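Contents: one structure, followed by commentary.
Only one protein chain is missing; all other protein chains are in place.
Entry: chain A
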Amino acid sequence: MYHYDDYDHALVRERVAQFRDQIERRISGELSEEEFLPLRLQNGLYLQKHAYMLRVAIPYGTLASRQMRTLAHIARHHDRDYGHFTTRQNIQFNWIALEQVADILEQLAAVEMHAIQTSGNCVRNITTEAFAGVAADELMDPRPLAEILRQWSTINPEFLYLPRKFKIALCSAEQDRAAIAMHDIGLYLYRDETGEMLLRVMVGGGLGRTPILGQQIRQALPWRHLLSYVEAVLRVYNRHGRRDNKYKARIKILVKALGIEAFAREVEAEWAQIKEGPAELTEDEYRRVATAFIPPSYEQLADTDLQYGTELSQDAQFARWVSRNVQPHKVPGYASVVLSTKPGISAPPGDVTSSQMEVVADLADTFGFGEIRIAHEQNLVLPDIRKADLYAVWKRAQDVGLATANVGLLTDVIACPGGDYCSLANAKSIPIAQSIQQRFADLDRLHELGDISLNISGCMNACGHHHIGNIGILGVDKNGSEWYQVTIGGAQGKASALGKVIGPAFSAAQVPDVIEHLVQTFSDYRESEEGFVETVQRIGLEPFKERVYRTLQESA
């Protein structure tokens, strides 16, 4: 874990004091709502349907157990006893009183956390993947550079009022679990033959109203130039990005309008002016930050554990959970555990209660070096669990409803808070997620179906990443009532793809049936162990469409 030094502490504390003063000036009427708006957004504070919502940053999704306990404390004392983990590895509290915000931020500052730039038209939380530093397929740990980038982008005065929000993700594994092609800047970290760290830079990806995959703007960027290159991209965007239309203000629209070559020429010309400047990273700085991420003192273990083997063979339920919720680790004898926040009807995707948070913190302390990760699929991860301890972890997680064996399956739904909370939403997300989860509650069937991602967004802003779900559901407003448009064939990772719309939208009541027909079509056409998205790619949309709309007509 990165630990704050005096500078980091001072910055966060001063920021809390500054925002406390701004809140007081808002309450006294000295600041108008229009003047307060960008200030509160840059401190993570939204005004939602029912109350203020506070989004707290979890940089690159890494959390210490004591930080999780503070989140639990905030949920218990300042909210309605739960928090919502987001697709950008952050946590949101939905029922916050404006008068308490500064006190909450002070509690966060005490455990080296903040809510800075979790919203607003600025550089947002830098994300990686939940298994950074431990994944078996990782080339190197992307978190030191993510932390360096986090610091550089924090209150960077030139880039606080960009045309629109700006999201950066880093990844360095065979499987791109950070979805870097969906980001304004996506960075892929690798080494050349000589061992030099290099970056492949993608730019202009994003979901929202106009979903576009990022395009490569530079190959083999030496790591030392990370900050100057990002600065060049941001400066070109800040100067030339559109500001006349909120829906055309993301960098993807600028890249599309200019074309990637012309955009790259602008960036390269800007970069040429600054690349040799003081922003060039030093070995010392990399080492200083990387030291914070040195692996914990793992035990020397055999890769197989006799007791674990016995438990697997004797407890089919446990074995099923392991088959979905346990990921390979780069250290023999260890594994990473995914705690599913998608139990179905008992809680909306990503929602975790304060007592669950405390149990997760305890599990991390007892079994896993006190570390927790947040996956962009909204699940929690214990990255370093000895295989010998998996059974005990599973049992304890089961007690508190965090052991649903559905990671990567149809009910591991990604969903935004939707119309129940969000003032932007056209339609509700949570009841749709839960009606589908209820329909597919049979675990045998779910496991039989294999990997299917289902993503739900309550509006065009696409916080639920519906475009990249194998099945995507988008809430739309038709004459004041809520309808749902369905896409299939989307995918994240290295084979990223945007889903295609199957046809006219459905009512909320129809959605579970529609999903049923899609899944049955898949089952009918599936060849051997093929995944849902592969079947879609092979046979196209037509058989799916035909079945869905024919059966709907028949039942009408």
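Here, a contact is a pair of C-beta atoms (placed from the backbone, for glycine too) under 8 Å apart; a residue touches a chain by one contact, two chains touch by 3 or more; residues count from 1.
Just so we're on the same page, contacts and distances are computed from a predicted model.
Going by its UniProt record, the hidden chain of the complex is named "Oxidoreductase" among "Probable sugar-binding periplasmic protein", "Oxidoreductase", "Uncaracterized surface protein containing fasciclin (FAS1) repeats" or "Molecular chaperone IbpA, HSP20 family". Of the listed positions A:I155, A:L198 or A:A392, the one in contact with the omitted chain in the full complex is A:I155. Of the listed positions A:S172, A:Q215, A:N238 or A:S496, the one in contact with the omitted chain in the full complex is A:N238.
Considering A:Q18, A:T366 or A:S423, the position touching the chain not shown turns out to be A:Q18 (whole complex). Mapped onto chain A, the footprint of the missing chain covers residues 5, 7-8, 10-11, 14-15, 18, 22, 30-31, 35, 38-39, 121, 148, 151-162, 227, 235, 238-239, 243, 273, 277-279, 281-282, 284-285, 288.
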